[in-house]
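Okay, structure first, notes after.
Not every chain of the complex is shown here; the ones you see sit where they belong.
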Amino acid sequence: MIHQKTISLGPFPRGIHLITEHILSQCGSLPYTGLLHLFIRHTSAGITINENADPSVRHDMHHFFNELVPEHWSGYTHTMEGPDDMPAHIKASLLGSSVSIPIAHHRLNMGVWQGIYLGEFRNKAGKRTVIATITGE
Amino acid sequence: MIHQKTISLGPFPRGIHLITEHILSQCGSLPYTGLLHLFIRHTSAGITINENADPSVRHDMHHFFNELVPEHWSGYTHTMEGPDDMPAHIKASLLGSSVSIPIAHHRLNMGVWQGIYLGEFRNKAGKRTVIATITGE
């Protein structure tokens, strides 16, 4: 069994956001055993798994990514869409465009401290689309 | 239904390359709904999803990765294969060795601005092999 859902998120402000419940509420029922694959259809936002409890982790990750991939590096040539654009592309590939999460007993088989993060790297982004592909039986 | 193809790429010069058409032309027909998993069988090249239109994004990402993971950092001990080798291993793990892309209506269900990138991190690489695993129905 394999099926796909199109999930709409946000718009969110620039930053790292916990989206576990946004995703699950739009996925429908999950198989007994399987995998949930999430793919973001954009190149200036990313998706990852990290700590789900303390908002300071998202805060610090956001600020660290801004430090790691600065806006005004002299090497950028792709600057037409604003100073946040090229860093957003790089951050998207560092964080990744997709995650796969195991499913067991009709639920995500994540650790108790894990959640799904959206990295929104543009200053003024619109809604984001995530494709959920559910495989299992 | 699950099947696998072995895809040969390049050789490409050191840099970031758009390989969407190279991949699709060697994948054969795609299922109605599914996932395309691409895995590069090398540890000094990576694969990611990013912007497919403007070559300056690939140019800047290449140069930024060179800045982020410099060749002559004093901490390297694995230097026998040349100054580009250890940075290539690190870049490969930062970018990732594989991507999974949703398939819908027998086509990749990516965003209109998304393409598949090969990160070639060695100065003088040979051909690269990618394993495409197609799951779907």
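As written, the chain order gives the labels A and B, with residue 1 at the start of each chain.
Just so it is clear, a residue touches a chain if its C-beta (ideal position, glycine included) is under 8 Å from a C-beta of that chain, and two chains touch if they have at least 3 such contacts.
Everything numeric in this text was worked out from a predicted model, so none of it was measured.
This structure file shows 2 copies of a single chain, while the whole complex it describes contains 3 copies.
The rule we apply is simple: only the chains that are shown with their structure count from here on.
Relative orientation of chain A and chain B, expressed as the C-alpha superposition rotation angle, is 120° to the nearest 5. Inter-chain spacing, taken between the CA centroids of chain A and chain B, is 20 Å. Contact residues on chain B toward chain A in their complex (touch as defined above): 33-35, 48-51, 54, 56-57, 59-61, 63-64, 67-68, 94-96, 99-102, 104, 109-111, 113-114, 117, 135-137.
Residues of chain A touching chain B in their complex: 2-4, 37, 39, 41-43, 68-69, 73, 75-78, 86, 89-90, 92-94, 96-98, 100, 129, 131, 133, 135.
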